[in-house]
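With one protein chain removed, the remaining protein chains of the complex are shown where they sit.
Here the chain labels run A and B in written order, and each chain numbers its own residues starting at 1.
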Amino acid sequence: MFTLFANNWSTYLSGFGHTIAGSVLALIASLILGTVFALLEVSESRALRGLASTYIEIFRNIPLLVVTMVFYLVIPMYVVKINGFTAGTIGLSLYTSAFIAETIRSGINAVGDGQMEGARSNGMTYVEAMRYVILPQAFRFSLPALGNQFVNLIKNSSVLSFVAGFDLMYQADSIAFSTYQVIPSYLIVGIFYLILTMPLSYYMKHLEKGGRKQDV
Amino acid sequence: MRKVTKALLVSLLALFMAGCGKPRGNEYHQIVRTKTITWGIKTDTRLFGLLSVKSGKEEGFELDLARAMTKQMLGPTGQAKFVQTTAKTKIPLLLSRSVDVVLATMTITPARQKIVAFTHPYFAAGQSILVKDASPIKGIKSLNRHGIVVLAVKGTTAVDNMKKFAPKARVQEYDDYGQAFAALKSGQGDAMTTDNGILAGIASENRGYHLAGKTFTDEPYGMALNKHQPDLRNALNQALAALKQNGTYRRLVEKWFTGIKGFSVKEAEH
Partner (left out) sequence: MSSFVQAYQWVNLRFLLQGFWLTIEVSLISITISFILGLILGTLRFSRIRYVSAIEGFVIDLIRNLPLLLIIFFTYFGLPQFGIRVSPFGAAVSALVIFESAMISEIVRGGLAAIDPGQMEGARSNGMSYMQAMVHVIIPQALTKMIPALLSQFVSLVKDTSLATIILLPELLYRAQIIYSQNSTYMIPMYLMISILYFAICFTLSQLAKRLARRLA
């Protein structure tokens, strides 16, 4: 296993880079999208609420792999040429944004209507109240859950391997099936994934515990 | 905590390593005893091994050949069991003994012979390229340019050959032929490359695509089995020779490959 890594380290590292890049890009995009749809979901307009919940339900209930394949195969035929990495990152972003929207929405609900009323009666507009009072609290409240979404996102980024996205999983495949050292090659990328996900999920657990103590 | 981690990782590794070098029994005796051969076959390759939508079963030249081989080796009561493989999984599945013999468009190469054993060839293929009808690509030479993207399947000889014949092109790898062709159709690459028989099968069903240029490698297909199984290897070779002699082999080649465009039955026979 060590010689396997020594012989192919640059390939693994390139995969590691693609996995990190894809995950971070998708995180940013899905945070933005997720916040927008969460705001639409709590808005006063019925049409906007309907739009948001349709979007959320669609992406929450269809497998990520199917979403990604559609972006990779169908979109280039009719709309615009995109490569596997881009298609995969878009798929990941849309899929994750639906979950993030739900998380942030419950954060907003947890902050409570009283805060909004208070801010409004202090002369703030709806937008200002959201921007300066509600959202910051909602984010803080849902931070552990958002962190867990990010862990999921990193794990889910392995679907890039289906669309030639040059991520960790794709490189593991490529090395596994050219050297025929299948299990060792997957063990190596397993360690790479754990380097990313383990610290993050332990930190989130720590945050959750801290949060609970403060509440009590 | 750190100690526990280390101990766990080491024991996990040890478990996997322990599985690797296990001595194997005589696979031929086992096959004769159970009267069953487990064949690793393709399900994504028209003409060779394809899961048919109509019947829900695998069909193709290699499936028929595997059945004929089974009867030849074990008599009329012999059972042929099929396990689906892809180009990338066939050797791992053989090494892990999930299958006895791989009969799945597999080229005999020196690199593979270090890891598995092969029978005599049963089919003569050669690598070729598949492009859209409107494509300016005329053959392998036009692929050797920067900016060209060639689509191939993980674990095939085609991937290695591209490094030799068109090192400037970028190769993107997929899990099976269906996915690679879907990617070609979506414009994810300029050409798809693999063996001529496989490409001819795709072109025969999809209008607007053709094989560009002549084959540029020799890809003799052999049945693959685990190393150090001389009894099984001899039995397979004898059965193949018998099928060639009694005309079964020729009948199967003609059944599947007669009238396929860009493909000569004469050349395919080994």
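As a convention for this text, contacts are C-beta pairs under 8 Å (C-beta built on N, C-alpha and C of every residue); 3 or more make two chains touch, one makes a residue touch a chain.
In this text, all values refer to a predicted model and were calculated from it rather than measured experimentally.
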Exercise. Among the chains included here, which ones are touched by the excluded chain in the whole complex?
Worked result: A, B
Seminar exercise, completed: The one residue from A:L13, A:I58 or A:A110 touching the chain left out of view is A:I58
Exercise. Among A:I82, A:I100, A:V133 or A:M169, which residue is in contact with the omitted chain in the full complex?
Worked result: A:M169
For this session: With the missing chain put back, which residues of chain B would touch it? List them for me.
Result: 1, 4-5, 8, 15-16, 19-20, 22, 43-44, 46, 50-51, 53-54, 56, 83-86, 89, 92-93, 96-98, 175-179, 181-182, 185, 205-206
Exercise. Contacts of chain A with the missing chain: which residues?
Worked result: 57-58, 60-66, 69-70, 73-74, 77, 151, 155-159, 161-162, 169, 182-183, 186, 189-190, 193-194, 197-198, 201-202
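By our rule, only the chains that are shown with their structure count from here on.
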Seminar exercise, completed: Note: chain B sits from chain A at a C-alpha centroid distance in Å of 38
Problem set entry | chain A contact footprint on chain B (complex, rising order) | 12-13, 16, 88-89, 91-92, 95, 115, 154-155, 159-160, 172-175, 179, 182-183, 185-188
Seminar exercise, completed: Within their complex, chain A touches chain B through residues 1, 72-74, 76-77, 81, 83-84, 162, 164, 170, 173-174, 176-178, 180, 182-184, 187
